[in-house]
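After this line comes chain A, so read on.
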Amino acid sequence: MDDFFLGYALFIGGLMALSLYRCIYGPTVLDRIVGVNAIGTKTTVLLILIGLLYHRVDMFIDIALAYALLNFLAVLASARYFQKRKGLYYEKPY
Partner candidate 1 sequence: MIWQLDLLILTLVVICGIGAIMVRDLLGAAILFGAYSFMMCLLWAIMGAVDVAFTEASVGAGVSTVFFVSAVYHTTRRTKD
Partner candidate 2 sequence: MEPLYSIMPLIAVLVSLGVVPILMSSRSANVREAWTFGAAALKFLIVLSMLPTVLEGRVLVCTIAEVLPGVAIRLRVDALGMLFALVASSLWIITSAYSIGYMRGLKEHGQTRYFCFFALALSATIGAAFSANLFTLYLFYEMLSFATYPLVTHHQDAEARRSGRKYLLYIVGTSIGLVLPAMVVAYYLSGTLEFSGHGFLPASSSPILLGVLLFMFLFGFAKAAIMPLHAWLPAAMVAPTPVSALLHAVAVVKVGVFCILRVLTEVFGVELLASLNLGTAVAYVAAFTIIVASLIALTQDELKRLLAFSTIGQLSYIVLGVALLTPKGITGGMVHIAMHAFGKITLFFCAGAIFVATGKKYISQMAGIGKQMPLTMAAFFIGVLSVIGLPPTGGFVSKWYLVLGTLPADQWSMLIVILTSSLLNAAYFFPILYRAFFRQEDQSRNDVAVGEAPLWCLVPLMITAVGCILLFFYPFIFLRLAELAGS
Partner candidate 3 sequence: MSEHYPALLVILPLLASFFISAAGWFRPVLCFPFTVAGLAGSLLVSLGLLGDVMSGGPVSYRFAGWDPPWGIYYRVDHLNALVLAVVSVVGFINLLAARSSVEKEFPEKAGPFYTLYVLFMTGLLGMVVTGDAFNLYVLLEIAAITGYALIALGKGRAPLSSLHYIFMGTIGASFYLLGVGYLYIVTGSLNMEDIARLLPPLYESKVVTAAFVILMVGVWLKMGFFPLHAWLPNAYTHAPSPVSSLVAPLMTKVMVYVMIRMVVTVFTLDFAFTFLGLNDAVVWLAVVAIVMGSLLALSEKDVKRMLTYIVVAEVGYMVGGFWLGNSAGFTGAVLHILNDALMTLCLFLAVGNIVHVKGNSRMESLPGLFRTMPWTMAALVVGALSIIGVPPTCGFFSKWYLLLGALEAGHYGFLAALLFSSLVSVVLFFRIFEVGYFEPLGGSHGSAHGDDEHVVREAPLGMLVPLWITALGLILVGLYTGEIVGRVIRHAVPAMML
């Protein structure tokens, strides 16, 4: 079962790498935010999987929980940036 979890975790890691593409090449900042949000969700899962691989899942849940609770704070703050009437392209498009 461990091997399965390992493979699974690796696959999710691969998906994270793909999401990272959006983070880095996302044409706008909002795309990057979306990418980071996706990565954050996957991180939560990955943390629990790591816990299972260590056979100490109870030690890792707290971290995952913290992520679940706090992950959207960053997204909210970045969204707030645009809500405060700052243009998407602040000075010039890059």
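Brief remarks on what is shown
We adopt the following convention: a residue touches a chain if its C-beta (ideal position, glycine included) is under 8 Å from a C-beta of that chain, and two chains touch if they have at least 3 such contacts; residues count from 1.
Candidate selection criterion: all candidates are chains of the complex that A comes from, given by their letters.
Bear in mind that the values here come from a model prediction, so they are computed numbers and not experimental data.
Comparing candidates 1, 2 or 3 against chain A, the one that touches it in this complex is 1. Remark: chain A residues 6, 9-10, 13-14, 16-17, 20, 23-24, 26, 29, 32-33, 35-36, 39-40, 43, 46-47, 50-51, 53-54, 59-60, 62-63, 66-67, 70-71, 73-74, 77-78, 80-81, 84, 86, 90-92, 94 touch candidate 1 in the complex.
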